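Note that one protein chain of the assembly has been removed; the remaining protein chains are unaltered in position.
Going in written order, the chains are labelled A and B, and every chain counts its residues from 1.
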Amino acid sequence: MVEYIIRRTLQMIVVFFIFLVSSYLLFNAIPGNAFSNLLLNPNLPPDAYQKVLETYGLDKPLGERVQLYVVNFFKGDFGYSYKYFPKTPIELIAERLPRTLMLFSVVNIVAFYTGFFIGKILAWRRGSKSETWITITSVFSYTVFYPWFALMMLWFFGYKMGWFPIGKFLYPEKWYDAPFDSDVIFSMMIKFTLVVSLLQFFAYTATRGIEALSSRRNIRFASLIAIFIGSYFYWNTGEALARKPYAADIAYHMILPVMVVTIVAFAGTALLTRTTMMEVLKEDYILTARAKGISQKRIRDRHAARTALLPVVTSFIFTIVTIIDGSVLTEQIFSWPGMGQLLLQAVLEEDIPVAMAAFSFVGVFALIAHLIADISYSYLDPRIRVKSQG
Amino acid sequence: MEIDNAKEKDLQKKLRRESFKRNWKLFSQSKLGMIGLGIVSLFLILALLQPFLFLTGIWSESIYHPVVGYDQIIEEKLVVECPKEYPTPKYETSFDCPAEGEVQKKMLYLAQGVEVGDMYDVYLQPAPPSSKHILGTDSLGRDVFSQIMEGSQVAFVLGLLSATLGVGISTILGTIAAFFGGRIDAYLMRQSDLVLMLPTLPLLFIISAFAELKIWHLAVVLGVLGGLGGSVITIKSQALQVKVKPFVDSARITGGSQRKIMFSHVLPNVAPLALLFMVFSVTGAIASESVLSFLGLLNIDMSWGLMIYLSQTDGFIFSGLEYWWLILPAGLSVTFLAGGFYLVGRGLDDVFNPRLRKR
Partner (left out) sequence: MWILYTKGEKLSNFKGSRSWRLILLFSVFALVVVACGGDTAEEEVAVEETETTEAPATTAAAAEEAAPSGPDGVYKMAIFSDPQTQNYWNYLDTETDVWTQYVMSGQAVSLFSISYPNYQLVTGIADELVEASTDNGDGTWTYSVPITEGYEWSDGSAITANDMVFTYNTAKDLGLLSNWETSYPQGSGTDSSAEGYAQGILTLVASDAYTVEITLNFDAGLASWQYQIAQAPILPESYWAQYATDRETLLAASGVDAPVASAFVYNKVEQGAFYTWTYDANTMWDGGTTTIYKSGTTVEWDNGKAPAINNSFGDTTGDSFSYTAGPYVGTVEFTLYGDQDAAYLAFQNGEVDFVLNPLGVKRNLFDQLSRVPGVETVSNLGNGMRYMAFNTRVFPGSDKSFRQAVACISDKEFVLNNILQGVAVNMDGQMPEALTAWVAPVTGVLADCAGLNAEERFNKSVGILQAGGWTASDWGSHAGGAERAVAPTGIKGPGGETPPSDMLLYAPGAGYDPLRSTMSLFIADWMQQLGLDVTARPTGFNVIVDKVFTPETCEDWYFYMLGWGLSAFPNHPGDFFNSKNDTCEGGYNTPGFNNAEFDALDAEFQAAKTISDAIALSQKMEAILFEEMPYLVLFNVPTLEVYRDTVEFPFTDVLDGLTGTGGGYPSLVKVQS
């Protein structure tokens, strides 16, 4: 397994370099050439012109320029933002990254679980009427014209019903006297989410081996209660207590975007879970289990679902990309000032350095998410695990 | 020999026809596939109907042209001033004023000397659906139904073009990777990894920021991206399975060249899978186009995404369902056509993926 992880990481590093080089070539090949456009920065004083020329080696041959670009990437040097001069793209990204990470991680987890469970039901109820209907609904929620749908939902839940705020991630009047920036709260919430989901994941995997259905359920439930109590104490003591109202404000603003993305993104996972599970259900050992008279539910949960989880984790990798795509639009529509919105606005306003930096970061982001999913796959896949043991 | 050849061809034809019949039967058993096929055919008819209507002169271009058409619909309305307090005997709530056949005075801010109580000729733009314009007109007096038809032409051209291109590329690359292996394979796989994990939308944003994208350009970009992506991996593994089949071996033994084996034996066997990919990638292409034109990043005269974009910039998108004909038809068209192709793909999946067949 370790060997697998190392190999995969090395492959990823190779992919990462291909990414850097090809994105340079892309920027370079586009008509109007992004790099020569850098010199047209209207805010650039004359002496900085020379500096840009040197930074990107614009007068040098292509090979050297690619090298320079890769070096600059690791130095975090993308020049200055046109729009927010003299801020640099990295400063802008650092400001927005926590907001995106928060939304992104919650959306991912919720959408994935929802998709997996619905897919499980779908596969099991193959051929029934409800399967057809749920499938059709899933297909159309998968192919729905997302920005349009999100706008409709915003109109309905935000305006018509008035249940949720219309965009933004906080109510300004509550933050007038806040002694800290929202980013402080965001990083705190990200840590909290991370810890809690890890705990839950451990509780889940640790109880996998327990055979009796009811005792497994009870243990899981107990762990859940424990996590609840733990987080209750966490939020009611010390520093967290003071920050609670602010975190709650942000969480409240997150509900609608998370819900909307989930509705659209769960379907991909659900449809894939269904397909793979159906294949698994045809496998001989399931037939054997059935012949042995094991209950349907048990077959589904213990035998089929676990095996089917593997390809679904693979699909999770695809979902990540879909959700990154979606989050660009989500952020724009829900006035959520994250990386996606930064990228889109940089593109619309032709703030070339920011657009390039944000794109590179989104790429790296996807790459890392990909790698994490790969590693957890290797953990789940018995073949890889067994191999490393043997 | 001649006769043999002809016979063989006949036989092949017959076999093909039979296999088509068999496949069709399988496909038609799939409820989802049939629903999808129905949706796709419906939009195809819409796409073809528009040129037909123009050519036969049933529709005049000056009125029904989706981009430069204009129909003047005038209604005489009573000028009123809405009260400050509600309810009044005439109006229940503020949303009832102005009522049918009335126009608020403050909306006529450019008209000189109009008084409350006058009758005033108002140009109905957007006009609600009528027998002449079954989906009404937009804020520039253009027929929405004609725009939907135009949009469906754009969607088919773009979707099929990019899907064909993409599948062509990935089939060739996948087969090459399977056949030659080694470094070529390793490189192609890393490249697919990259394209797979690359967020498509940001990439398309970047491209459209620098270059004025037209529909052809977008089709090529989407085709190439699709062709280099994950489908290469799947087609490669399929080709690997075919490669070890007995008939490939026998072809090799009888002295067929690598190229001949590839093109006449492996490719046809990979084709069904490729077709599946093609259908699914149409869905993606339609969605991408709509999103880009929704954000105003495409240089295009008319498309479904642009229709939504226009109704948004004109301020209709949050009007609820009052101007439904500006919001629903375009949004639903994107959803349904993309979904239709997806369902067709699902149906084909049942045909070509025998493990899933009902037993």
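We take it that contacts are C-beta pairs under 8 Å (C-beta built on N, C-alpha and C of every residue); 3 or more make two chains touch, one makes a residue touch a chain.
It should be emphasised that the depicted structure is a prediction, and the values quoted were computed from it without experimental measurement.
Q: Check the options A:A123, A:I333 or A:I352 and report the residue that touches the missing chain.
A: Of all options in A:A123, A:I333 or A:I352, contact with the hidden chain holds for A:I333.
Q: I'm checking contacts with the chain that's been left out. Which of A:I5, A:V21, A:I121 or A:I136 qualifies?
A: In the full complex, the listed residue that touches the missing chain is A:I121.
Q: Since one chain isn't shown, list which residues of subunit B touch it in the complete complex.
A: The list for subunit B reads 67-68, 70, 72, 82, 86, 93-95, 97, 104, 106-107, 109-111, 123, 125-126, 139-141, 212, 296, 299, 301, 306, 309-310, 312-319, 322-323.
Q: Which parts of subunit A face the unshown chain closely enough to count as touching?
A: 42-43, 45, 83-86, 95-96, 99, 106, 109-110, 113-114, 117-118, 121, 130, 151, 154-155, 158-159, 162, 165-176, 178, 181-182, 189, 192-197, 199-200, 203-204, 221, 224, 227-228, 231, 235, 244-245, 247-249, 251-252, 254-255, 297, 331-337, 341, 345, 350
In this section, only the chains that are shown with their structure count from here on.
Q: Show which residues of subunit B lie in contact with subunit A when the two form their complex.
A: Against subunit A, the touching part of subunit B is residues 31-32, 35, 190-191, 193-194, 196-203, 205-211, 230, 283, 287, 290-291, 294-297, 304-305, 308, 312, 317-318, 320, 327, 330-331, 334-336, 338-339, 342-343, 346, 349, 355-356, 358.
Q: Subunit B touches which residues of subunit A in the complex?
A: 11, 14-15, 18-19, 22, 26-27, 30-34, 37, 127, 132, 135-136, 139-140, 142-149, 151-152, 155, 159-160, 275, 278-279, 282, 317-318, 320-321, 324-325, 328-329, 332, 340, 343-344, 347-348, 350, 352, 355-356, 358-359, 362-363, 366-367, 369-370
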